[in-house]
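With one protein chain removed, the remaining protein chains of the complex are shown where they sit.
And then chain A:
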Amino acid sequence: MAMCSTFCPRIPHYSFLGATPAIRSISPSSPFRLSVRALSSPAQSSSSSSSPAKEIPGRIGFLGLGIMGTPMAHNLIKAGCDVTVWNRTKSKCDPLISLGAQYKSSPEEVAATCDVTFAMLADPESAVDVACGKHGAANGMSSGKGYVDVSTVDGATSKFISGRIQGTGALFLEAPVSGSKKPAEDGQLIFLTAGDKALYEMVAPFLDIMGKSKFYLGDVGNGAAMKLVVNMIMGSMMASFSEGLLLSEKVGLDPNILVEVVSQGAISAPMYSVKGPSMVRSQYPAAFPLKHQQKDLRLALGLAESVSQSTPIAAAANEMYKVAKSHGLSDQDFSAVIEALKAKQ
């Protein structure tokens, strides 16, 4: 990912950042100029394309500048992409505008002026609203454009949005990510995509800027399902870890030593090493808000029910997150679930 920045000088209307050496032939009416640097021989850059040229998006839209959207859009801008942003609360756009992003006042206008529009919203409701609501992105989509929904939603929501987008002639890709705030900042996200393969290939260079790996999983719904499965496991693991930390303390052990012991063995996970120390100090700086983890568990339970699977551990974990929400911890990091097991003060 870091490599891309050397290939992406900050030129307006710049495009092409990845490894595909295909050259796009430019029509005279094209609104932008392409500066292409293939990773292979320099001779290619001056020849006309001999292989079918892929459409390479020039203008990128980004809807939703929360904990995740802001660093993701930031990385695109840093890499030299032409980015147009929108956020429900306009002030959140200002830092990115000062870095060179353009601004439009509705998802519809962003979609209309961009080739590919990314969306990073908090939940199914906002994802639908931004895509399909009044002044929603779908109103600005048309053939030749693409919509990449990076929000984490259930399969039905994704299919609904996909239907609306594709109905305009545009391409659709669901692309929820694994990874929270720091991986987003570091461009280390994992994209779990599904939908139009052509759009996946088109946006691959941008996914590579924002992430460390990407998967194409087939039909719309598969990316959503994979993300929900991963976060179901994660939510249960965090709940179990919370039980362990509290039990160790109750029986007279040092929970910091538990964290160290866990880090040495077969169950050592980065999440435990990163979150353990702050959990022991009852601190929960929000990298992944608890309300979103509970949303994901709720959606995962819905998925499990749709395939007739019993998931008692995930169900028990979901209850713990709901208790934590009732204690006012929705906007804290999901590791605050440990508070659900403590005696109420």
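Throughout what follows, a residue touches a chain if its C-beta (ideal position, glycine included) is under 8 Å from a C-beta of that chain, and two chains touch if they have at least 3 such contacts; residues count from 1.
The working rule: contacts and distances are computed from a predicted model.
Taking the options "Cytochrome B pre-mRNA-processing protein 6", "Histidine-containing phosphotransfer protein", "Monocarboxylate transporter 2-like" or "Glyoxylate/succinic semialdehyde reductase 1" in turn, only "Glyoxylate/succinic semialdehyde reductase 1" matches the UniProt protein name of the chain that is not displayed.
Within the set A:114, A:148, A:161 or A:226, the residue that contacts the chain not displayed is A:226. Contact with the omitted chain, checked across A:88, A:135 or A:212, is made by A:212.
The missing chain lies against chain A, touching residues 178-180, 183, 190, 192, 212-213, 215, 217, 222, 225-226, 228-230, 232-234, 236-237, 239-241, 243-244, 246-248, 250-253, 257-258, 260-262, 264-271, 274, 300, 303-304, 307-317, 319-320, 341.
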